[in-house]
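One structure is given here, and the rest of the page talks about it.
Of the protein chains in this complex, one is absent; all others appear in place.
Chain nomenclature is as follows: A and B, assigned in order of appearance, with residue numbering initiated at 1 for each chain independently.
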Amino acid sequence: MIRPEEIKMSTEETGKWGMVIDQDICTGCQACVAACAMENNITFVGEEDAGYGRSMHWIRIERFWEGEYPEVKMTPQQPMLCQQCGHATCEPVCPAFATVHSQAEQLNLQVYNRCVGTRYCANNCPYQVRAFNWRDYQRPEPLPNQFNPDVTVRRMGVMEKCTFCIQRIHKAQDKAKSEGREVMDGEFTTACAQACPANAIVFGRVDNPESLVSQLSHKGHGVKHLEELGTLPNVTYFKGG
Amino acid sequence: MSDNKHHADAAQSHEEHLREKHLMLDPLPRGRMNEMVMESMMEKPTWKFWLVFGFLAFVVVYFLFYQWGVLIVKGQGEAGVMRPDYWGIFLVNTVFWIGISHAGTFISAILRVFKAEFRRPFTRAAELMTTFGLVQAGFSIFMHMGRVWVFYWLLPYPNQRMLWPNLHSPLTWDLLAITTYLLSSTMYLFLPLIPDVAMARDRSTGWRKNIYKVLALGFRGTEGEWTHLRAAMNIFAFAISPVMFSVHTIVSWDFAAATRPGWSSTIFGPYFIVGALHSGMGAAVVVLAVIRGTMKHMDYFVRGEHFDAIGKLMLIISMAWAYFFFNDYMVQWYGGDKWTQQLLHFHEAGPLGWMWFAMLFTNIVLPWAILWNPKWRANPWLVGFVGIAINVGMWFERYIIIPISVTINRMPFTWRMYTPGIEVPMGIGTVALFILLYMAASKLIPLIPVWEVQEGQMAHELKKFGRETVVSVSELE
Partner (left out) sequence: MSEQFSRRDFLKLAGLGAATTAILTGCGPASRYVKREPYQQMPEYNSVGQSTYYATTCRECAAGCGLVVRTYQGRAIKTEGNASHPLNLGKTCARGQATLQGLYNPDRVTDPNKTGSAMEWDAAIQVVADALKKYKPDEIAFLMGMAPDHLFDLVTDMANATGMNAPIRFGALGMFEARATLSKAAETLFGQAGLPFFDVGGAQVVLSFGANFLETWLSPIPYTRGFTGLREAKTKLRGKFVQFEARMSATGGKADEWVPLRPGTEALVALAIGQIAAEIRGGAMPKAFSSVDLLDVASKSGVKLEALEHLGELVATTNGVLAIPGGPALGQSNGLAVAEAVLALNAFAENIGKPGGVYLSALAPNQTEANRPASAKEMQEFVEKMASGAFKVLFVHGVNPVFELPKSIDFKSAMGSVEQVISFATFPDETSAEADYIFPDHHGLESWGYQRVATGTAQPVLSGAQPVVSPFYNTRATADVLIAAAQLAGGKFAEALPYKDEVEFLQTKVSSLMSESDGSFTAPDAFTFMAYFQQYGGWWKNTDARLSSGTSGILNANISAEEAQFAGEGEFFFVPFVSPTLAEAGANKPWLQELPDPTTTVMWNTWVEINPETAHELGLHNDDMVKVISEVGEVQAYVYLYPAIRPDTIAMPFGQGHTAYGRYAENRGANPANLLGGHFNEAGDLAFAGMRVKIEKISSAVSGVGLSRMESRMGVYGEALGEEH
């Protein structure tokens, strides 16, 4: 549970892990989406459900149109994923404490086996980045061989969302700890950032002013989505050139 | 002489007219009235009754319980919910049924507190609506849950992880409020039932007698018992009123406390309460019309004056609802948030804009047009029709607030229209269950609080002052 004084704290700090996404170089190639699905055991839902807004993507690439032919332009692709808000709107509304704030990592956690499926968190997420398991989607044998043992396989009726690849964070931290050092900037990264052929996604510690991600996020023309709601998002976007 | 006779006749007919019009002035011997209530309850069900009963039972079993099983096994994908419409008709129905349940408390508690005499014959019918409506609301909210089999995780029960429900969540408040409301309204249903059950106990045999014996808790009608019972009912009448107000306010907070355009409105609390009373009174009047039309002796107990009185209430509530609707709309529109403005435009001009207009028609135009007229107001079927129309309109209102409003959010890339699936048969199932419970109740417990009617009749009397006949009411309690 977040107490008022903690909320104040998180207003002062900007979080721990963060991401910078450069929309100018994102080509919309979907490599991040595929990488995320492969890393996090995300299920596919099939044509009908996917077309009805039930796809399980933890990251989606949004694009809009500007103008009319022939002056038409595709707006810069906007990869939209959980912004790991410092003051998340999804957290207080869950009656079962299934979506909680990690004090250690400053991330929004989703506790799958605590989730009862009221879907209030998803309703209240202004970014609409939460995915609900509407059914027990079939993954015929031997597809389950692919499951990443570090990531829980979710079943029907629970909410899920981007975790900033917390399993990778933990692995890197364990490794650093066993070697008696701090996790280095760039030592590991999320699946989406690792795959991104354009290097449009940079991940790291935003509370470390030396890190690449904080240097980029302070470059000036970065935008945080729906910041006006007071959500303290930890993903910074660069809109264009 | 002839002039006097004429006056006497006129006085006589005026008196008769008053008796005919007002139940309170038209007393029957106690034994006769008790008999009438017993007869209406014990009347052997006709084949029509069984036909309807059987049909509804089938609907309940197939549409509600079987489909619920399907929903549990196959998942919420069977319903029409998706991103961004994570909430659909199940929650529409939840709000709708909680709204309906409000009329019961309003009639039996608030009107009791304010000593509105016309309430007397139908407090029980209204209270039953509260309890049965809440059952449907509870069912609807559990249908909505993705993993209903772990619903108890929402309850504050001691567990080894020392994990309690999140008291920050409006849903937790909701659960607590609805549970409190269900328990207190059930008790409040039961207290005034005791003397009537005792009466039924004394007039029945066989299994009925055994049941009534248990339910009557040995009530004999002594002065001491009456004193205690009155005290308890009074306490409950006062205590349950704030519960009623809080429940729908809290339900409104599910929406108002969220950060969605169209939802985060500070006026939602009273707006929802008035909406609940609007649909609740509408439902009450339908129930009364049906009871009056189908059960024996009911035309004695339920008269035009009651429809007239409720009709006036409905008219006032409709005006209040219109005020709150306008207020909510105005404040949201004036706020200037682009998403909210988009949403308001979508309400009226989107694919389901007809629903928005229909809502305004049935909730405002229709009641105002019909209920102004005292003659029409006294017509059970006409007022019943308005009641049904208001309920349709109020259901539309909740549909507009939930699945239509969540279509529009701050991420236009995700906007999508909601198409209901299994919610429709299951929603019909809850309606059927509501009616079914009512039908069963009409055969099992006295629907008319006969002691309350008798009490009222004792307090009322026609007095003559010279040539004038006036109604006099004495304070009993």
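Points to keep in mind about this one:
Here, a residue touches a chain if its C-beta (ideal position, glycine included) is under 8 Å from a C-beta of that chain, and two chains touch if they have at least 3 such contacts.
Values in this document were obtained by computation on a predicted structure and should not be read as measured data.
Considering the intact complex, the chain excluded from display touches A, B.
Interface note: of B:Phe139, B:Tyr212, B:Phe346 or B:Trp451, the residue touching the hidden chain in the full complex is B:Phe346.
Check A:Ile25, A:Leu109 or A:Leu226 against the missing chain and you find that the one touching it is A:Ile25. Within the whole complex, the absent chain has one touching residue among B:Trp164, B:Phe361 or B:Trp415, and that is B:Trp415.
In the full complex, the hidden chain is touched by chain A at residues 22, 24-25, 27-31, 33-35, 37-39, 44-48, 50-52, 55, 57, 60-65, 68-70, 72-74, 77, 140-149, 184-189, 191, 194-200, 202, 204, 212, 241. Interface with the hidden chain, as seen from chain B, comprises residues 342, 345-346, 348-351, 353, 407, 411-417, 419.
Keep in mind that, in the parts below, only the chains that are shown with their structure count from here on.
Per-chain Cα centroids separate chain A from chain B by 45 Å. Interface residues of chain B, counted against chain A in their complex, comprise 74-77, 81-87, 144-148, 150-151, 153-154, 163, 165-172, 175, 254, 257-260, 406, 409-414, 416, 419.
Interface residues of chain A facing chain B in the complex, by the touch rule stated above, are 1-2, 49, 52-54, 60, 62, 64, 78, 80, 89, 92-97, 114-120, 122-124, 126-128, 130-136, 156-159, 226, 229.
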